[in-house]
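First, the structure itself, so that you have it in front of you.
Every protein chain except one is present and positioned as in the full complex.
In this document, chain identifiers A and B correspond to the written order of the chains, with residue numbering beginning at 1 in each.
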Amino acid sequence: MSDYNFAYLDEQTKRMIRRAILKGLAIPGYQVPFASREMPMPYGWGTGGVQVSAAILTPDDTLKVIDQGADDTTNAVSIRRFFQKTAGVAVTEATAEASVIQTRHRIPEQALRSDQIIVYQVPIPEPLRFLEPSEVETRKMHSLEEYGLMHVKLYEDISQHGDIATAYAYPVKVEGRYVMDPSPIPKFDNPKLEMAGIQLFGAGREQRIYAIPPYTKVVSLDFDDYPFQPTKAAQECGLCGASDSYLDELIVDDAGGRMFMCSDTDYCTTRRRAGHVGAQGTAYAEDAA
Amino acid sequence: MYVAVKGGERAIDNAHAWLAEERRGDLAVPELTVAQIREQMALAVNRVMAEGSLYDPDLAALAIKQARGDLIEAIFLIRAYRTTLPRIGGSAPVQTETMACDRRVSATFKDAPGGQVLGPTFDYTHRLLDFKLAADGEAAAVQTGTPHEGGTPHIMSYLDREGLIQPEVAQEAPPPDLTRTPLELPVARALRLQALARADEGFILGMAYSTQRGYARNHAFVAELRIGAVAVEMEIPELGFAIEIGEITVTECETVNQFQGSKTQPPQFTRGYGLVFGMTERKAISMALVDRALRWKELGEDNLGAPAQDEEFVLYHSDNIQATGFLEHIKLPHYVDFQAELELVRKLRRDAQAYREAAE
Partner (left out) sequence: MTPLLQVENIAKFYGARIGCAEVSFDLYPGEVMGIVGESGSGKSTLLNLLAGHLVPDRGAVRFDTRTGGLRDTVTMSEPERRMLSRTDWAFVHQHARDGLRMNVSAGGNVGERLMAVSARHYGEIRTQAIDWLGRVEILEDRIDDRPTAFSGGMQQRLQIARNLVTGPRLVFMDEPTGGLDVSVQARLLDLLRGLVREMGLSAIIVTHDLAVVRLLADRLMVMKDGHVIETGLTDQVLDDPQHAYTQLLVSSVLQV
C-alpha cells in the first residue's frame, strides 16, 4: 500500500474530518455532519471510527484496537492490520501504552489519562432514532432541546417493566445540553464517559461525528426516584477473579455450564500477570499467540 | 480449566487463502480473464460502473473477477478505489443531443427524425435458453447498414417548441457533489439525481414499479430512450479552452408525465429524467419514474404518503453499499450488548417474581 497517503486518507479529507472533530469538541455531544468517504471496509463495520482515527493518527502514535473489549476479535484484528499497513504505527494490546484507542462497544476498565484519545465506532448516532424515524424531525428536536420524548420512553419502561429497560447505548445528557447516544456500550460503562481522555465518536454510514472533551459532565438520563444504575453480572471473572469489571458469559459444555470472564482482555491479562487467579483459572504464564 | 479463545489473526489469514482458492475454482477449467468479462459480461460491467460512480470498464471487469461475480461486492471495490483518486476538476455537462445513438426508441410518437432504432436489445427475444451458447458457438454475421447522418434531436425538443413541456430551469452554479458533502434534507433535485444514478438498481426498480401500481400513480410515457457514445469535455485552465478528454456510453431516459395546470397557467406535461453509465436501460427508466415521484412538492402535488414520494425513505435506503454494510454488520460479535440484555431480562424477571410472591 505504498501508493496510499499516511493512514490511507488524503490530506484534504483529513482536514475536513479534523474540522468536524474540532466543531464536535466545541459543542460537546452535538452531531456534526461530515462527508464520510467510502473506505475499504464496509459501512457498518467501523468506517466512522476508522476515518476519525486516520485523521488524527501521527507516525509517533501507538494504536490499540478492541472490539467487545478484546484485541483478538476478528474485526479488531482487521482494523489494526489496516492501520499497520497504511500508517505503519506501533500497535499494542496494553491500554496504558496506547495513545489512540479505537473501540467497538466497550470502554477499557483502566481509566484513561489526559494524553490518550479514545475513538468509538457508532452504528446509529441519533439517540431519538427509534422514537422518531425522521432525520428532519430529530435535528429540530435537538436544536430546540425538545427531549420530552426521550423521557417518555423511560417512563413507559418503568410503567411496563418496573424499571428502565435500556441495557446498552444508554442515552446521556452532555454538559447539560445535548442528549447523546454513547454508542452501544453496556450501561455499566456509562460512568466512565466522564474521563480525562478525549472521546471522539464516528458514524461513517450515517455521516456524523461527535465528541466529548476531557472532564465534561455526562449524565445518564433517569428519574429522581429511579436513578441510573450501572449494572453488570454479579459473578466474578473465572480467570482473574475481578469483581469490578464487565463480564462475558461463556457456555463451556453441552450441559449448558457457564463461566464468566472479563470482557476487557488486557485488564484480565494484567491482573493475572500480577498474580490474581480466579476460580476457574490457573497461574499466569506467557501464552502462545 | 478454560483457555480463552485466541487466534483471530490466523483465522483471517486462512479464510483469505480459502477465498482465493474458491475464486479460482476448478483448476482444470481455464481462468477467466478481465478482457472476457469486459467484452462478454458488458451489462454487469455497466452496472458496476454506474453504481460505483466510476467509468472504467477494465477496472469494473477486474472488480467483478475479484468479487467472484457478486456485483455489489464489485461495486464496493470500485467505490473504495474511487475514494483514493484525486479530484482534478469537473467536466462540462455531456451533450446528449450529439449522441451517436446505437439505440433510440420513443413510446410517444410512431416516428420522429432519427427514427426508431432498436439497437442490440433483448426486448423482442423469446426467453428460451439457447443451448447453442453452452457449446462455443460463433455469432452469426450481422448485416451492416449506413449510419444515420446528422444528429438525433431530442423528442422533448419538439414538445418544447410547442410549449407543451414544463421548462427546466438551468442552474448557473455547479451542482454539489454527493460524495464530498454530507446528505442533508431537504435535497435539491441535482443531488437527488446523483443519489439515484448510483442507487441500487433493484431498489429503484421496486420503487418505480410501486408508482406504476398506484403508490403515487403518475402515468409515465417514455418520450425517449437513447443509448450511445457521448464526448466528455473539460475546460483546461492552462489552455484557456475546453478539450475532449474521452468518450463514454450512457443511457438517457426522458419520461413525459401527466400534465399540470390551473386557471392562470395552461396545462403542460411534466417530466422525469434518468441518466446512467453504459447500456443500463432498466435503471435509467426506473430512475426517471422515481425522479418524477420525488418532484411532487416542487410541482405543487399532494403528498399521497407513497414510499416513492418520501425523499428521506428513498435516498437514505437506496445506496446498496451502505445497506449491505449495515445489514451484514450484524454478523459481527455483539455479545457484550447481548450480555447486558440478558442481565436486564434476568433482573426484571426476578423483580416480577418477587412482586408476585409478595402479593400472595
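Operating definition for what follows: a residue touches a chain if its C-beta (ideal position, glycine included) is under 8 Å from a C-beta of that chain, and two chains touch if they have at least 3 such contacts.
Computed from a prediction, not measured in an experiment: that's the story for all the values here.
Enquirer: Out of A:E146, A:E175 or A:E194, point to the residue that touches the absent chain in the complete complex.
Expert: A:E146
Enquirer: Tell me which of A:T58, A:Q160, A:S243 or A:T282 is the one touching the absent chain.
Expert: A:Q160
Enquirer: Tell me where the left-out chain touches subunit A, residue by residue.
Expert: Against the missing chain, subunit A presents residues 140, 143-144, 146-149, 151-152, 155-156, 158-160, 223-226.
Here is the rule we go by: only the chains that are shown with their structure count from here on.
Enquirer: With chain centres taken as the means of their Cα atoms, state the distance from subunit A to subunit B in Å.
Expert: The mean C-alpha positions of subunit A and subunit B differ by 34 Å.
Enquirer: Considering the complex alone, what residue numbers of subunit B touch subunit A?
Expert: 1-2, 4, 6-9, 11-12, 76, 79-80, 82-84, 86, 179-186, 312, 316, 321-322, 324-329, 332-337, 339-344, 347-348, 351-352, 355
Enquirer: If you look only at subunit A, which of its residues touch subunit B in the complex?
Expert: 4, 8, 10, 33-40, 42-45, 47, 67-69, 72-78, 81, 104-106, 123, 134-136, 161-163, 165, 167-169, 184-188, 205, 207, 231-233, 238-239, 246-250, 252, 259, 261, 263, 265, 280-282, 287, 289
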